[in-house]
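Please read the structure below before turning to the comments.
Here the complex is missing a single protein chain, while all its other protein chains stay put.
What follows is subunit A.
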Amino acid sequence: MADVKPRIKLDKKDVAQGGVIEVKTLVSHTMESGQRKDKDGKTIPRKILNTFICDLNGKTIFSADLESAVSANPYFQFKLKPEESGTLTFTWIDDDGSKIQATEQIKVS
């Protein structure tokens, strides 16, 4: 999964104190629900991204626990009210323990 490159879009990277940044993220993943059966009638085991975390300088400011009812290629749109400049880290954790990660720099003035 390491070769997956998530797409992240911030509406602005430079905000005043108290300002809001809108974040949109999209990552490719089948999100196999564990409900489907293959052509032999065997259940395809569940394999989804079960956690999404957004950190600012190592401190989690937004996160989500995903279940199999989240669509394939999970998309999120959320808003942050950062208190300081720094690095936003976005992490997706797979059922198999592997991680997909990306970072963005933001400035709060």
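In this text, contacts are C-beta pairs under 8 Å (C-beta built on N, C-alpha and C of every residue); 3 or more make two chains touch, one makes a residue touch a chain; residues count from 1.
In the analysis below, contacts and distances are computed from a predicted model.
In the listed set "Chemotaxis protein CheW", "Sulfur-oxidizing protein SoxY", "Sn-glycerol-3-phosphate dehydrogenase subunit C" or "Protocatechuate 3,4-dioxygenase subunit alpha", the entry agreeing with the UniProt name of the missing subunit chain is "Sulfur-oxidizing protein SoxY". Listed residues A:Val15, A:Leu56 or A:Ile100: the one in touch with the omitted chain is A:Leu56. Residues 20, 33, 35-37, 54, 56, 60-72, 74-83 of subunit A touch the missing chain (whole complex, contact as defined above).
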